[in-house]
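The block underneath contains the structure these notes are about, expressed in structure tokens.
What follows is an incomplete set of chains from the complex, kept in their original frame.
Chain IDs A, B and C follow the sequence of writing; residue 1 opens each chain.
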Amino acid sequence: MKRRFEVVVSLKDGLLDPQGKAIEGSLPTMGWSNVSGVRVGKHIELIVEADDEAAARRQVEEIAERLLSNPVIEDFRIVDAEELS
Amino acid sequence: MFAAMWSEHCSYKSSKVHLRNLPTEGPQVLVGPGEDAGAVDIGDGLAAVFKMESHSHPSAIEPVQGAATGVGGIVRDILSMGARPVALLDPLRFGPLTDARNRMLFAGVVSGIGQYGNSIGIPTVGGEVGFAEPHSANPTVDVMCVGIARADRLVPARAEGTGNLLVLIGATTGRDGIGGVSVLASRTIEEDAHESRPSVQIGDPFTEKLLIECCLELVDSGLIAGLQDLGGAGLICAVSESAARAGTGVELDLDAVPLREQGLEAFEILTSESQERMLAIVEPPRLDPVRAVCEKWGLGIAVVGRVVSGGKVTAKLGGKVVAEVPAKALAEEGPVYERPMAPAPTAWVEPDLDRVEPLEAFLAVLTSPNVASKRWAWEQYDYLVQGQTLAGPGSDAALIRIEGTKRALALSTDGNGRYGSLDPYLGAAHAVAESARNVAVTGAKPLAITNCLNFGNPERPEVMWQFAEAVRGVGDACRAFGTPVTGGNVSFYNESGDSAIWPTPIVGMLGVIEDYGLAVRAGFPERGLAIFLLGDTESEFGGSEFQQVVLGSVGGRPPKLEFKRESALHRVLIEAASRRLLRAAHDCSDGGLAITLTESAIASGVGFAVDLGEDPVVAMFSESASRAVVAVELESVSALNGLCESEGLPAARIGETMGTRMVFGDLLDMEVEDARRLYEDAIPNLMERPAELAG
Amino acid sequence: MTARVGVITFPGSNDDRDAARAVRLLGGEPVRVWHNDADLSDVDAVILPGGFSYGDYLRTGAIAQFSPVLGAVRELAGAGRPVIGICNGFQILCEAGLLPGALIRNRSLKFVCRWVRVRVESASSALTEGLEEGRVLEIPVKHGEGQFVAAGEELERIEGEGLVTFRYCAPDGSVDDVHNVNGSSGAIAGLRNERGNVVGLMPHPEHAVDPDVGPTGGRPLIESLLEQAGARVLS
């Protein structure tokens, strides 16, 4: 059974986010001054071939922990899971 | 398939008839136009392989990936000759930076070139950036690559030896870029804008780096008989060209082509312009060792065809013959047009100099983006990797050591579209002269050029006239300086609405200095040196930076160019350097003498005082050609004068290096440090204004 | 006894040839190591060079940390032999947990290639043994993700235990924000592990050894490495 997972990896709170700061800084000059808290992270899609959902989810968590995110500076969360074929 | 192959981009149908009369022979030329890249003998049994190509159309649509894939493409042209790429240069033109979209395009193109060039480990050591209104909707993005190979190991792009295998190495094939660059570069921007399929592709520099190392290992171990990159019109172009060159035919098995998407039709597989792919010609017994090298570098490899006799290209898919065409018909016998031509009118404006306030004029020229420091761009490039960069961005010519020897390559790209807008012939001749001057001023001898001819829509007679005149100018200048044309690229349809770009031929000059220990730099190294201006200065402001930013409009005729005087200047600069007479040397170009002196002072912080004679504004800002500023020890003055006399080259001692200020007669006096800050901050100040997030 | 220094080539490494050339120029013997070889038994020290390992996709050095040779690198580090991470190599050592902290995108959001000054902060590291603290060296940086960051208490430990080995500084050695080329916490340009044999730095000493090319602030660091590597063989 194929399942598609979506993982979001974001910088830990308190850590400087240069990209988020740059976007937030340019918004007022484009006419929007009611926006704050801009944070930029990664959104990763992957399709896992596994028998049951729990096993697939555990594997995605392990991949996210070891490869997709750097625990020193990043957190991750699985935002979506969808059965395919 | 024919549409892609016979598009303007691949068959040069509008330009071929004019390109025929360019000089392409010389003892130093090992490979001339017609191959993937030109090659020049640089001594010690080595060849320099170099070429320039335009990626302007994709960059106008998506600047980051458009420019990035431009770097990938030109690098593969050098690689397919079996040469290790050692340097990249990027001549660029944009619209004025006062407009947010132009800032976004400039930031995106530089970011794309940096991302791609830096990650494949080839130093970007020079280039140019020019800003002018006609380039607003049509940025010009040219990229030049230089490689070094053993002269006896140059790999032909020929499908030789019936029975040999055609092996596709690198990325998989997708629908992206179907009829991409060949169609894109054969239509104007509007016609392309509503194209549904994204005709821009995403570059993968990581796969390119693996492709470079893998192909070089295959060449060095003598495992392959031929190599060809996949560029415009993809597989069918590469296959038919290499078959046509060898007079052989090819049987293609499209089922064997590794696909990134399912269900591609035959013509899509044949014309797909997916990036980062190379085609190798391999003798059957060598297939396994070739596979081992590719797998070591983690690259896909597939046998997609065989060389056969008979000169026909046949392609099979699903066991059915889907295409059968004579190779020569595809590659060489595209249509050749003699397009109608009509001279383009040029405005005439008399410069009125007495109303000019000198300090105000000087600051306007110094901080004009065309003249001011381009550090904002080139500091985003790795110009140090490979460890052979003796002089990088910021110098008149980049100097790249030929590892293991005392010699170095000297590289410069130049082209002044404003001169071209007033007189396409003279503008083009100046491009060759300025690039040769930038090489000679370091002490290196100019050897040969590549070039990129950037023009508007060839279906308009005045554009075709501009093109023919520009090619004539390049030809005459190359004959005069003994620097033959080894190849290059033509980019038409650079226009949208009614605004076409100025006739912009960009020349890439390659030279060699025999002992880089004698190379001369632009900066004044110390105080107490005599400053000489070599060449004649007259009141010549046509198409000058002064005319544009101080007088406010462009007109008249560009400065005259006498080939004999320009060659004499080159000979004096090269001879003087070889006799260690020069402590500094810098060519006069945009902005005139005032900018040349200022740049030499800024480079080291050493000030100067010069006398400007009775017509200071002309002395400061005229852009008369064939001039350079040199600084010499006092005991070398007589030797320099003797050398100049022997060549009939006027040499005026105009002042001395001293203190920390720049003193221009009694016209102007300013601290070098203040000029440096203005010169360095001009573009950063414009670019820090908010632009859309680029790249 | 000429010191044998392994230089690892990952897919995407660019400055591996430059690191090997610098080692040879200063009297060492470079040994080219392919990332798939898991054996570093015949070298005295190892350099993880600059470049874009695996295209630096996802995060710089994210994928390289899983390559086979990293096991051998950990053993070498455990045995107290010099392990030097330059630029991308530094990022890989942090990702692999051999050095604290992480390198994120430059404050300017742009790649920067520029000659900078760094100040030696600690003399007890494989690269700075025998150099006096406070010495200023001119070395080039070339990177897009070189901003060093660490969580609050981790940063305090790194500073407190004297692990900082180099800081970006002005020509006179003073540390100020203008010369902090990428916005790193504490202007940190490089640091070492507790034992001092594992060192990571963003500047490229291998590009500052040849007077024909430019300033030679990298020579004392490579000389110190060769000495440390050679000494290891003697003791």
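Throughout what follows, contacts are C-beta pairs under 8 Å (C-beta built on N, C-alpha and C of every residue); 3 or more make two chains touch, one makes a residue touch a chain.
Nothing here was measured: the structure is a model prediction, and the numbers come from that model.
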Where each type of chain is drawn only once, what counts apply to the full structure file?
A x2, B x1, C x1
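Just so we're on the same page, only the chains that are shown with their structure count from here on.
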Selected pair, greater C-beta contact count between A-C and B-C:
B-C
Find the geometric centre of each of subunit A and subunit B from their Cα atoms only, then give the gap between the two centres in Å, rounded to an integer.
41
Subunit B-subunit C separation of Cα centroids, rounded to whole Å:
35
Using Cα averages as centroids, what's the distance between subunit A and subunit C in whole Å?
30
Which residues belonging to subunit A are in contact with no fewer than two other chains?
22
Note which residues of subunit C are touching subunit B in the complex, please.
11-12, 14-15, 17-18, 21, 51-52, 54-57, 110-114, 140, 142, 144, 204, 206-207, 210, 212-213
Subunit C-touching residues of subunit B, taken from the complex the two chains share
111, 114-115, 118-121, 204-207, 209-210, 297-298, 379-390, 401, 516
Subunit A residues within the subunit C interface of the complex
11-12, 14-16, 18-19, 22, 42, 67-68, 70, 72-73
